[in-house]
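Encoded as structure tokens, here's the structure I'll be asking about.
As you look at this complex, bear in mind that one protein chain is not there, while each of the others sits in place.
The block that comes next holds chain A.
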Amino acid sequence: MAIEVRIPTILRTYTDGAKAVEGSGDTLAALFTDLESRHAGIQARLVEEGQLRRFVNVYLNDEDVRFLDGITTKLTDGDSITILPAVAGGMA
């Protein structure tokens, strides 16, 4: 099962500079574990004590997973995951 994962610049040291990688898993947590098997160290930057780190935002097909089921959000083939640092944005 292939899921595209877009990697922010700051984490590309774990992906040999790749902007996007493929992974698999039927939940977000499983996907991160799968990524860890090929990109050692990345999981700890994303997850802490079984939860998403505070300043990490993860989007499933552009929707924030914190409003879905967080780290246990179900994934299906063809989904797109985007990882981004939390920012101050908007028209402030």
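Note that in this section a contact is a pair of C-beta atoms (placed from the backbone, for glycine too) under 8 Å apart; a residue touches a chain by one contact, two chains touch by 3 or more; residues count from 1.
Here is the rule we use: contacts and distances are computed from a predicted model.
Asks: UniProt names the one chain left off this complex as which of "Cysteine synthase", "Permease", "Monosaccharide ABC transporter ATP-binding protein (CUT2 family)" or "Two-component system, OmpR family, response regulator"?
Replies: Matching "Cysteine synthase", "Permease", "Monosaccharide ABC transporter ATP-binding protein (CUT2 family)" or "Two-component system, OmpR family, response regulator" to the record, the invisible chain is "Cysteine synthase".
Asks: Can you name the residues of chain A that touch the chain not displayed here?
Replies: Answer for chain A: residues 8-11, 19, 45, 53-57, 59, 62-64, 66-67, 82, 84-92 touch the chain left out.
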